[in-house]
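Omission of a single protein chain aside, the complex is shown with its protein chains in their original locations.
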Amino acid sequence: MTWQEKARVQTAQEMDRSLRRMAHEIVERNKGLDGVVLVGIQRRGVPLAERIAKLLEKFEGMLPPQGKLDITLYRDDLSLRYPQPLLRGTDVPFDLSGRKVVLVDDVLYTGRTVRAALDALMDLGRPASVQLAVLVDRGHRELPIHADYVGKNLPTSHAEVVEVRVAEIDGADEIWICEKVEEQA
Amino acid sequence: MSWMHRHLLDVDALSRPEMELLLDQAVHMEDLLDRPIKKVPALRGKLVVNLFFEPSTRTRVSFELAEKFLGADVVNWAASGSSTSKGETLRDTAWTLEAMGADAVVVRHGMPGVPWYLREKLRKASVFNAGDGAHAHPTQALLDVYTVWKHCNRSLDGLRVAIVGDVLHSRVVRSDVQAFRLLGAEVVLAGPRTLMPLETDALGAVYEPDPVKAVEGADAVYLLRIQKERALEGLYPTDDEYHRRWGADEELMARAKKGAFVMHPGPINRGVEIASAVADGPNSLILDQVRSGVAVRMALLYLCMGGMEA
Partner (left out) sequence: MSTERMERCCGGEVPLLLKGGRIFDGERFLDGVTDVLLEDGRVRALGKDLPSPEGAKELQLAGLLVCPGFIDLHGHFRDPGQTWCEDLVSGSLAAAAGGYAVAVAMPNTLPPLDNDALVRDVIERGRRAGGARILPAGCVSKERKGEEMAELAAMADAGAVFFTDDGAPVLRARLLRNALLYTKDLGVRVLEHPEEKDLTKSAQVTEGRCSALSGMRGFPISAEVLGVLRALVLARETNCAVHLTHVSTAAALEAIRAAKADGVEVTCDVTPHHLVLSEEDVLRSNLHAAFKVNPPLRSTADRDALWRGIADGTVDAIATDHAPWHEDEKDLPFQEANFGIASYECAVGAVLDYRRNAEPEVPLERLLALWTSRPGALLPQSAAFPGRLAEGLPAHVTVVDPESAFRVDPALWRSKARITPYKGRHFTGRPVLTVVAGKIVFSALEGGAVRV
């Protein structure tokens, strides 16, 4: 089984536009950046958080603290995955207590990753609040979780996957919908 | 690259990339040890049995911490020496473990080969060798290389490691030689000939009868524990003589590279294989080894048990 590109959803320019809007919304919702920290979920949430942070710096003149969160050890589907995902490390070099944490991830789907991220976050400290920023919300939630900042709402089917590509990891910024292709024998 | 092992019986099962993957994962696990809440739910619902046929508090506690930090359910089963002497064969013990639903068995036994025996008998559970006879002790070897590796910029290539002491009765040394060599280090063995196997070459290391020459230019000096009953068996005359000739004191360490690491699997016999000044000195990694042990065992348990069964 392989995945085949079906349609491009966003170009680099469109993606940048989404991130800018999200950055503005973060400032607006939090009435500035006081106490706001960004925590990117490994793996593509991390560069996205960095970009939002840089945009915030541009807009507000201060760079909010950023951290990386590896939620692997908190996944609820570990025993269903083979081989198991590898750790990439959590690095939150500041105290979370009393902060307004903005969790950043690329795609919001079932909500299970965010559930795991919340558990991982709570083990690190006691934030004042946690907000969620995602580049794509593709629906099909399995848990009562919603995003506070959404780059693009994208209706999809279960047979599809949304691939967010970022220059830091994938060499280009773009978002694709891919679909399963049964391999010919 | 992904991890394909469900068990760890000895170091020779691992390729270099696999070993490096494990060390890399151990770094992330060690990060967890600094947090106020160290427990994660990665192995929630998994039952791990620590099956110890001989007491080894350090290894057992280290495994137990690793298991608990990963959220596993842990049972310590201390069995008496020989399985037959207690009236139950190891085969029956294995089947009992299976019936209890163990997902993993960490086994320590005085007889070599027991972990392999258990793996053959257990259909479902992962088996981890926590030391079998004077044969293998792979997690000790992993934590030893990990400790040096993280202090040496994640590379052991070209390093010289001198292992000094009772090679003959050591369960650590065979696995350690394999592990250090796998990562590109060279190993020299030293110690009285009566405490060496006749064919040291078989271990993959050079034997250097002169302890000073063995230590010369070493990046790390690893002291093996001397069990005092060996003197009674006539393998060396007295602890005093052993210490004077083979013990790591400041004079011997001065022959190694400047800043050479001092290592020991513990528990240490101060004044026999190691002088206190060396054990407690600035280059001693002995306590770091203990901490590394938990991290490395967490990485191992996670890699072998974290995913779906193949």
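Odds and ends about this structure:
We just call them A and B in the order they show up, numbering each chain from 1.
Basically, a residue touches a chain if its C-beta (ideal position, glycine included) is under 8 Å from a C-beta of that chain, and two chains touch if they have at least 3 such contacts.
Treat the numbers as computed from the prediction; the structure is a model and nothing was measured.
The chain we do not see here touches B in the full complex.
Among B:Leu8, B:Ala102 or B:Leu203, the one in contact with the hidden chain is B:Leu203. When the full complex is taken into account, the listed residue touching the unshown chain is B:His109, out of B:His109, B:Arg181, B:His243 or B:Arg297. Within the full complex, the residue among B:Leu32, B:Leu90 or B:Ala130 touching the omitted chain is B:Leu90. Mapped onto chain B, contacts with the missing chain fall at residues 9, 82-84, 89-91, 109, 111-114, 116-117, 133-136, 169-171, 174, 197-200, 202-203.
Assume only the chains that are shown with their structure count from here on.
With each centre defined as the average position of its C-alpha atoms, the distance from chain A to chain B rounds to 40 Å.
The touching residues of chain A, counted against chain B in their complex, run 70, 72-75, 78-91, 119-120, 123-124.
Per the touch definition, chain B reaches chain A in the complex via residues 2-4, 21, 25, 27-29, 31-32, 35, 37, 39-42, 45, 70, 302-303, 306-310.
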